[in-house]
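Below is one structure, written out as structure tokens; comments come after it.
Left out: one protein chain. Kept in place: all the others.
Let's look at chain A:
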Amino acid sequence: MKTIFSLLKLTLITVVLFAVIYPLAIYGVAQFAPNQGKGETVLVNGKVVGYQKIGQKFDKPNYFWGRPSAVDYNAAGSAGSNKGPSNAEYLALVQKRIDTFLIVHPYLKKSEIPSDMVTASGSGLDPNVSPQGALIQVKRIAKERNLTEEQVKILVEAHIRTPKVMGTATVNVLELNVALDELSKRGS
């Protein structure tokens, strides 16, 4: 019985150390971090339109689109599709996404569509697409926005983040679309 009490006391004091003091210390560190550890937000005219790291749903034709999402980009949750690579139903869905993409972008060859544009991400909140995924949408965007293809292409290229040493090349879709809105405003 004496041991049980000792163990309870040991548990209590380690809970205080690891579940109270430690997180509070990190919370303290967070006060010096970007946006005080609340997640970096993206502002337009002083209004929060999203989180820099969290992807958003874009399905209107005048915005760059992101990847398909298993949670429809609602960041109250997060998940992948968990579809196996051989699942026939899943493969039919991918085929359908390719077909739809080609209908909206009739100028594209099938082999120009990168796989990230027709597959769902792991979190369902992927903020990025591959550079190729953004570049193939340039023509559509230019037409929708009455901009020249050259203007839009330059904008996309300015938003491609190429790794210097390690990593992958990415384009943050939300930031690109915010910049696109600005470009349109300046253009008109």
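Criterion: contacts are C-beta pairs under 8 Å (C-beta built on N, C-alpha and C of every residue); 3 or more make two chains touch, one makes a residue touch a chain; residues count from 1.
The rule is short, and it goes like this: contacts and distances are computed from a predicted model.
Set against the options "succinate dehydrogenase", "Potassium-transporting ATPase potassium-binding subunit", "Sporulation protein YqfD" or "ABC transporter permease", the UniProt name belonging to the omitted chain is "Potassium-transporting ATPase potassium-binding subunit".
Within the whole complex, the absent chain has one touching residue among A:46, A:85 or A:106, and that is A:85.
Listed here are the chain A residues that touch the chain not shown: 3-11, 13-15, 17-20, 22-23, 25-27, 29-30, 33-34, 36-40, 44, 48-60, 63, 67, 73-88, 90-91, 94-95, 98, 110-116, 118-130, 132, 163-168, 170, 174, 177-178, 181.
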